[in-house]
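Below: the structure, in structure tokens.
Up next, chain A:
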Amino acid sequence: MQKVTCDTLVAKACELLENGTVDRVLGWKNGEFVYDVTPALFTTVDDIKSEFVFNDFCGANFSKYLIEETRKTESKVLVFLKPCDTYSFNQLLTEHRFDREKVYAVGIPCEGMADITKVKAAAGDGITAIKAEGENLVISTLYDDDKAVACADVLAERCVVCKSKKHVAYDELLGEDGDVIDSNRFDEVEKLEAMTEDERFAFWQNELSRCIRCNACRDVCPACTCEKCVFDNPESSVVNKAISDSFEEKMFHIIRAFHVAGRCTDCGECSRVCPQNIPLHLLNRKFIKDINSFYGEYQAGAEAGSRAPLVDYTTEDIEPTDAVLKGASDNA
Partner candidate 1 sequence: MQINGEFQPKIVAFCCNWCSYAGADLAGNNRLAYPENVKIIKVPCSCRVNPMFILRAFQRGADGVILCGCHPGDCHYTSGNYYTRRRMALLFSMLNYLGIEKERTRVEWVSAAEGAKFAQTMNEFTEAVAALGENKRLEDLRCKK
Partner candidate 2 sequence: MNNSTENLQKEIIRSSGVNPKKCMRCGKCSATCPAYDEMEYHPHQFVYMVENGDIQPLLESKSLFQCLTCFACIERCPRGVEPAKLVEAVRLAVIRKQGANHLKADDIPALLDEDMPQQAIVSALRKYSK
């Protein structure tokens, strides 16, 4: 159950639209299914009143949308940012990807978003309605009676290990600001590091071989904002639009993760949108964990304008050979 209600957001959006602060609003509306909430752009109060939704399925991170949106007109766009979204917001500012002056950012608290896969596992298929009631979600399906599941049990993985409830950028905050959380988000990475090389290879072979190269992970990623991706560019020599062999998807995912290394805020959008449920965040988090352990704690986006670890160095940095040993416990 979210602490801030849909009505509050609607009221805020209408207010800002009516008083002329903004002329467009980035928000969510229902998709084909109730859990299928999609990002939408609203320009009228009527649309907002009738279509705007906010519930436990509003995971989409709007930061990336600002790049295109701010280019459209000279006036401001309203964006609602959950704490984790604000990190991406800052990171994009660091990289000069949009004009801060053209955005009115409203920070909203977040109690964690639900993972539909987990909901389905708990309540079965054929979902027709989902209602939040206290700490539970009440789920109606085609086949059974309504079923209540605890929100906590269906939290998305990224929300279970939420790194921060603190907004690091906003013009206005609805509700109270939280704190940075000392989460155990690297546990899964550590588990993999503790495996043998063979086990790790088997794990990733199993995961990555499911990749269908739909590019959803890339397209949703707020760090992947290149005007043209190297994998789409025939001049890059690595252009590839579809999986064609056993290595291609590895190449894609390694390079994708490397390109966002030090810039990835760990927002978890890549894993959220993956239709094949590949835990892509484990690649990004490996880089984050290595960066923290090799070069000191660094949270991308925590501070606008900070220097990313890969465009920085010290003369005493760890040697690659030692880094590999340090990066995996089975090598010790």
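The criterion applied here is as follows: a contact is a pair of C-beta atoms (placed from the backbone, for glycine too) under 8 Å apart; a residue touches a chain by one contact, two chains touch by 3 or more; residues count from 1.
A quick word on the picks: all candidates are chains of the complex that A comes from, given by their letters.
What you see is a predicted model, and the numbers here were worked out from it, not measured in a lab.
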- Query: Since the rest of 1 or 2 are in the complex but keep clear of chain A, which one touches it?
  - Reply: 1
- Message: Per the contact definition, I'd like the list of chain A residues that touch candidate 1 in the complex.
- Response: 189, 192-193, 197-205, 230, 237-238, 244-248, 250-251, 254-255, 257-258, 261, 283, 286-287, 290-291, 294-295, 309-315, 317-321, 323-328, 331
